[in-house]
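Once you've had a glance at the structure underneath, I'll fire off some questions.
Note that one protein chain is taken out, while the other chains of the complex remain in position.
For subunit A:
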Amino acid sequence: MHELAIAESIVETVGGRCGDARVTRVLLSVGKLSGVVPDAIRFCFDLAAAGTPVAGARLDIEEPDGWARCRSCGGEFGVDDLILLCPCGSADVEVRGGESLTIRSVEVT
């Protein structure tokens, strides 16, 4: 359940960047290959935010798809998991997207 530590890190980072302003919305990007479960983040976020200027903020999460590039054939293709195999049969594959774990923006009042 690393999502609790991650939720705490989000609240700490947002709090550090926004000072005393009341945070009403946090927009995250959690890629489908990031190893982090968005529902678990949602579950932990309110717990982590309680008693901070982030308490009560809405949490929105973008979930960008994973994609990869094959070093053998140069092709690009979508990936849903980390079992990486290019349609050409090569396993020499580089993940190029879907690993993000980023705080994109916040709304404050």
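Everything that follows uses one rule, which is that contacts are C-beta pairs under 8 Å (C-beta built on N, C-alpha and C of every residue); 3 or more make two chains touch, one makes a residue touch a chain; residues count from 1.
Throughout what follows, contacts and distances are computed from a predicted model.
Per UniProt, the protein behind the absent chain is "Hydrogenase nickel incorporation protein HypB"; the candidates were "Hydrogenase nickel incorporation protein HypB", "Carbohydrate ABC transporter permease", "Lipid II flippase FtsW" or "3-isopropylmalate dehydratase large subunit". Across the entire complex, the residue among A:59, A:73 or A:103 in touch with the chain not shown is A:103. Mapped onto subunit A, contacts with the missing chain fall at residues 1-2, 4-6, 9-10, 12-14, 17-18, 21, 24-25, 28, 35-36, 81-85, 91-93, 101-109.
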